[in-house]
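Only a single protein chain was left out; the remaining protein chains are all shown in position.
And now, chain A:
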Amino acid sequence: MSENKTTSVVLCGVGGQGILLASEIVAQAARIAGYDVKTNEVHGMAQRGGSVIAQIRYGKEVYSPIVQEGTAAVVGALENIEALRYAQYLAPDGLVVVNSQMMVPVTVSMGVAAYPKDAQERLKAKFPNLVYFDAGKIAVELGNVKCANVVTLGAVSKALDLPDAAWKEAIEISVKPKFLALNLKAFQAGRDYK
């Protein structure tokens, strides 16, 4: 097979966490940077608190809107176990960014399944290239827990070769004006996280 120069990004988490907005920002940033872009996302049933995955691909010419397993440059997860669920998409040298906030699935609440107690250890053992942080806490400190998605995205952005100006413009066109300042701060907080 010839060399695949397309960059693939996978974002995942739980329906309602703002994965589609984060996906939109990546796609717009890639478009603004001059790339061909394709994205794919989950609609309908899975949005009701289910597991959600969004995929973004950019490059000179992109064919498939969905990512082949083992090829994503970065997997960004808004929830611990969702990173473990979609691990197969990651390229061997890819980065994983995980928001450490737990969202307990209803299967666990009902007692028919268990939330792995060692989720954090598993993540650290599995992914050599891992950023693991409490994006929700950072979001609360910035004034709104709902921007944890953009905080996480800021950390994801470090794995992508898109210029700062493209990110800024992408955020400007993707969020409502009254939340713009908050989201720009949230993105920077994630990008600055060490």
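Heads up, the rule we're going with is that contacts are C-beta pairs under 8 Å (C-beta built on N, C-alpha and C of every residue); 3 or more make two chains touch, one makes a residue touch a chain; residues count from 1.
Keep in mind that, in the parts below, contacts and distances are computed from a predicted model.
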{"item": "Undepicted complex member, UniProt protein name, chosen from \"sulfate adenylyltransferase\", \"Multiple sugar transport system permease protein\", \"(Fe-S)-binding protein\" or \"Indolepyruvate oxidoreductase subunit IorA\"", "value": "\"Indolepyruvate oxidoreductase subunit IorA\""}
{"item": "Touching the absent chain when the full complex is considered, from A:S51, A:S100 or A:Q120", "value": "A:S51"}
{"item": "Hidden partner interface residues of chain A, rising order", "value": "1-2, 4, 14-15, 27-28, 31, 36-51, 62-70, 81-82, 84-88, 90-92, 104-116, 122, 126-127, 145"}
